[in-house]
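Shown here: the complex without one of its protein chains, the others still in place.
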Amino acid sequence: MSTNARNLALAAAGALALLTLPYWAKDLYWLHLATLIGAYWILIAGLNLVTGYAGQLSIGHVGLLAVGAYGFAILAGTHGLDPFLSLLLCGALGGIAGLLLGLPSLRLPGFYFAMATMAFALIVTELSLALGGLTGGGTGLSVPGFPSPMNSPWGYYWLVLAVAAGVTWLTWNVARFMWGRALIAIRDSEVAAASAGIGLFRLKLTVFVFSGITAGIGGGLFASLQSYITPDTFVFEIGLFFFVCIIIGGRGTILGPFIGTVILTALPEIVAPLAKLGAFFYGLMLLIVVLLIPEGVGRLVEVLIRRFRGEPHRSHEVKPDLPRLASVLARKEDAA
Amino acid sequence: MLAVIVSGLAIGAVYAAAALAYNVMFSTSKVLSVTTGHLFMLGSVFGAWFIGTLGWPIPLGLLGAIAVGAAFGWLTEIVAVRRVLARSDEHLWLLSTLALATMGQQAVGLWWGTEPRPFPRLIEQDFASGLADQKYWLPIGLVLVLALGLELFYRGTLWGKLFQATSEDAFAARARGIATDRVRSFSYLLAGALGGLAGFAAGQLTFAFFALGLQLTLFGFIALAVGGLGSNLGALVGGTALGLLSSVASYFFGGEFQHTIAVGLLMVVLLVKPEGLFGAKRVRPV
Partner (left out) sequence: MTSLSLPRAVSAALFSVLLGGTSFAQEPIKIGWLSSLTGPLSSAAIAENQGVQFAVDEINKAGGINGRKIELLTRDTAGEPTKAVNLAQQLVFSDKVHVVIGPVNSGESLATVPILAKAGIPNIVIGALEGLIDEKKFPYAFRAINTNTQWIAGANNYALDVLKKKKVAVIGDTSGYGTASAKTATELLEKAGIKPVYSVLIDPNKTDVSDEMNKAKTAGADVVMPWTAATGLMARILNTRGNMGWDVPVVGHPAVMALPIKALLNKPEYWENTFAAGYQSTTYVDGKLPERTQKLVDALKPALGGKIDFTFWWVALGYDCVKIIEHVVKTTGGLEPAKFKATLEATKDFPGIYASYTWTPQDHNGFPDRNIVVNSANSFKDGSYDKAPH
């Protein structure tokens, strides 16, 4: 009961901190970073259900981000539609793209699926260049902002925060109830999950389409934050980045990937030499996490907190009791 | 049109070689390594460095490139495969090889530079030899030799038989006293050497370019999936088909749609014949 209350208090404090961020952030640059993290998180929260829960390793979500971003730039910019309506349509567009990608590829085994998503990202870049009449080709498109009061950095931050909170709440609900359990079952063993009566493909597809919707919305908000998009914006490394955020944060949780997103976005900004290493840094982090703490940093923090609190450490390990065995054996020998 | 076919065959040969390297590693470990394409990249970059920059004689440069490829293959096994296979999670190897591939590519980019650099001429030949140029025939000839060599190796040598035994059923092989771990290490070494050699042979076609790896990982995989996982004949056919398709398609439609077309081929094959053209049907996933 008391831990529950404490968790609730912690969550409330975190929410308050996020809500008041524009008042205590050092300057607009940090506010911009926070907004960027928010836009990324909207995508990552959805991707987390696909990768962290259902275990489908999509390394090409940057393609879906690009679909949303271009969708927003074309709808709200070229055609002058209402930005909020455009954002909703972006979600629909991302969902459709997710469906088109998921339908053939989610039937495939892991590596095949990963490669299919990577190829999808390359195809989106290719098409955004080739369909110059729609996307501006290599020159790209200017992206409009939102109407007042969302046109100020503060207003925009709150908008992104609100959407991010909504998406987080949705994924949290999915993860907590039967769905989430089913997804984890798929991740850990597809065969066992199927034998327990889980409709594998439909469930995977539903989650994947959901992640397409969040990627579309995240892409629209990302584009508006960037104010200009070109095909060069959506490099493969960003897709890798999303993916690494989840793995490093820890699969099967929501807080872990969130921490991963915050750290991986902010760290290269604070420590300049890391930015120089670029993708090498992401690769190294990924390797370390996979080899040493496959449950992710979030899990590590959890364990450390538990240890710090001094809660009893429950070991599931069965250790052989050697002295007792020796004594039993000795007795047997005596008998013989 | 002949030029389109020859250049398609040449680049298709590189894809086929990448598919062969996938197969060698897959047979002993059931792992598809993301580092596969990077073995080729290392072969061409280090070949160019040894011969072009350090001025080594060509045979020595060739040996060096093979050694670097083999070393990276071995490193893949030690760092990214061995530890991970011991765990039950079936996807971890994808993550670890992806991590290693990313680090390898970025490290080469930082050291070697991100512009493509020249690869030295290997055989005295006039540059104006058109379609008879070595840059086309070296990779094509080499991949045929490699496929034949692998076949002979599997059928004719004791090590090859150990490979096959491990590939058929690793548990049974271990029960019969085969050191499957050592066989697996050796297979990564072999795939690395193969990649280094093929990257070296194709260097004049691709230039020594740091980003070659990821592209070959993808296209080699498409060749493999089209041809059928585990089949060396399939690797040859899949690579050739993909190379020809890309080159004919970009002849007719320009270069703007080449990924779309390559992936289109993959999807069609996987929908019609999920195990690939020459692949064995996967029995059941349990």
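By written order: A and B. Residues from 1 in each chain.
In the analysis below, a contact is a pair of C-beta atoms (placed from the backbone, for glycine too) under 8 Å apart; a residue touches a chain by one contact, two chains touch by 3 or more.
Small disclaimer: the values here were computed from a predicted structure and weren't measured.
Colleague: Among the chains present, which touch the one that was left out?
Modeller: A, B
Colleague: Pick from A:110, A:137 or A:155: which residue touches the chain that isn't shown?
Modeller: Reading the full complex, the residue touching the unseen chain is A:137.
Colleague: Among B:107, B:211, B:244 or B:277, choose the residue that contacts the chain missing from this document, as touch is defined above.
Modeller: B:211
Colleague: To test your reading of the contact rule: which positions on subunit A touch the chain that is missing from view?
Modeller: Those residues of subunit A that touch the unshown chain are 26-30, 32-33, 36, 126, 129-130, 132, 137-140, 142, 226-233, 235, 237-238, 269, 272, 275-276, 278.
Colleague: Residue-wise, where is subunit B in contact with the chain that is not depicted?
Modeller: 3-4, 7, 10-11, 110, 114-118, 121, 127-130, 133, 205-207, 209, 211-212, 215, 247, 250-251, 254-256, 258
Heads up, the rule we're going with is that only the chains that are shown with their structure count from here on.
Colleague: List the residues on subunit A that touch subunit B in their complex, please.
Modeller: So the residues of subunit A in touch with subunit B come to 55, 57, 59, 104, 107-108, 110-112, 114-116, 118-120, 122-123, 126-127, 129-130, 190-191, 236, 240, 247, 277-280, 282-284, 286-287, 290-291, 294.
Colleague: Can you list the subunit B residues touching subunit A in their complex?
Modeller: Touching subunit A from subunit B are residues 32, 79-80, 83-84, 87, 89-92, 94-96, 98-103, 105-107, 110, 214, 218, 221-222, 225, 256-260, 262-263, 266-267, 270-271, 274, 285-286.
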